[in-house]
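My structure is below; once you've seen it, I'll send some questions.
Only one protein chain is missing from this complex, and each of the others stays in its spot.
For subunit A:
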Amino acid sequence: MCDQTFVAATFGPCESCGKASPLMNIYIKTEAINYCSFCVEMMACKGLQEGETVASLKKESESLKKKLDEERGKLSDIELNQVAEKVEVLGPLCIKTRRVLKGHGNKVLCMDWCKDKRRLVSSSQDGKVIVWDAFTLNKEHAVSLPCTWVLTCAYAPSGCAVACGGLDNKCSVFPLSLDKNENLSAKKKSVAMHTNYVSGCTFTSSDMQLLTSSGDGTCALWDVESGQLLQSFHGHTADVLSLDLAPSETGNTFVSGGCDKKANVWDMRSGQNVQSFETHESDINCVNLNYYCQLNPFVSGLCCCMFTGAPQCRFYDLRADREVAIYQKDSIIFGASTVDFSLSGRLLFAGYNDYTINLWDTLKGTRVSVLFGHENRVSRVRVSPDGTALCSASWDNTLRVMSWSTMSNILFYTQRKGCCILRLFSL
């Protein structure tokens, strides 16, 4: 397309592409358009501007939204918990706290497991990021960041690095070395740069790429080595509070949840928002809106924690493109801020602001168990990579590692105890 010469009265950022260039000031149906000449050409070729005004576009978007709701409604032929009636009820689960990790000086905001199933990294409001060995309670590494409120941290798939970010608007990667005396802060690499706080980060399938979500309303994919922005994801109209990546075998999808009450599903390669879920809460009288989302292992289900007037966790199925279950109870009045699925996706752990963790049967929609122990709100729950333990981080400055056994194991223990007592008596 060849550019025409024209007399430019103004120079500035084009209202269409944003690049600074000489602008053509034209009027379409009394609305002033200040585009650079390239964008005017594009407009003319697309032929979209014929009679297009804000009002007509608004009408079209309303009708599309209605059509979307209709289409989704058509598929709702049965409820998930009705289909799951034939599934057997779960036996009683015994979940006990096995380890309490103490060491942070302030609220623990985030944690992540290493793929070796024993190490984990946690970040806190005190500005510290600590790498723990959960078996031995050993603190293997500790880094102090210059800013407080390290909102997010992630372990690299290789186990050789950790990423963390927060109010400093950046996400930095620290390579972990075996040398204890090495100063980790010196090897810090700033990878992601946002224009507002970084709320979530995760490595993709390798150590080389980092996905971040930010309070500036965008998510971004970065190359760790060069710090280059590979792809950015625009679509949220408010702060993005969390993100979750699909397991690498199932493709390049991730989901992000934001303060605009929406969970968006993205294609990582194209940057396109492929699906979006919104709740229509009519009575929103809350001060704090928490929106956290987590993909289930099968990546057909997405669970979102919504805290509005009525605290609930909603389960959306990506293939049915609608909500299929709500996990709620009248007795639960505090919102959940974090969720994670068990390895098979059958069970859902949700950490609440009333200091408890509730365990839900995802298929039947019933609550299986409540876990107590924390003395302040639970900020993050994560099941270990092999499914044998759950780690929960809390505003009470600690992390708890919980593990489970079935009833049969408990019977085994009591039998052994009985044996010992008999022996004593026989003496």
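Going forward, contacts are C-beta pairs under 8 Å (C-beta built on N, C-alpha and C of every residue); 3 or more make two chains touch, one makes a residue touch a chain; residues count from 1.
Definition applied: contacts and distances are computed from a predicted model.
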item: Protein name, per the UniProt record, of whichever chain is missing from view ("Guanine nucleotide-binding protein subunit gamma", "Proteasome subunit alpha type", "Integrator complex subunit 4" or "Golgi apparatus membrane protein TVP23"); value: "Guanine nucleotide-binding protein subunit gamma"
item: Contact with the hidden chain (one of A:Glu60, A:Glu182, A:Glu225 or A:Glu375); value: A:Glu60
item: Options A:Ala20, A:Cys147, A:Leu229 or A:Leu343, residue touching the unrepresented chain; value: A:Leu343
item: Chain not shown: contacting residue from A:Asn106, A:Asn169, A:Asn252 or A:Asn273; value: A:Asn273
item: Which of A:Arg98, A:Lys188 or A:Arg367 contacts the chain that the document leaves out; value: A:Arg98
item: Positions on subunit A where the hidden chain makes contact; value: 15-16, 31-34, 48, 52-54, 57-58, 60-61, 64-65, 67-68, 71-72, 75-80, 83-84, 87, 90, 93, 98-99, 117-118, 134-135, 235, 272-276, 297-298, 300-301, 317, 319-322, 324, 342-347, 362-363, 383, 386-389, 401, 403-406, 408-409, 412-413, 420, 423-424
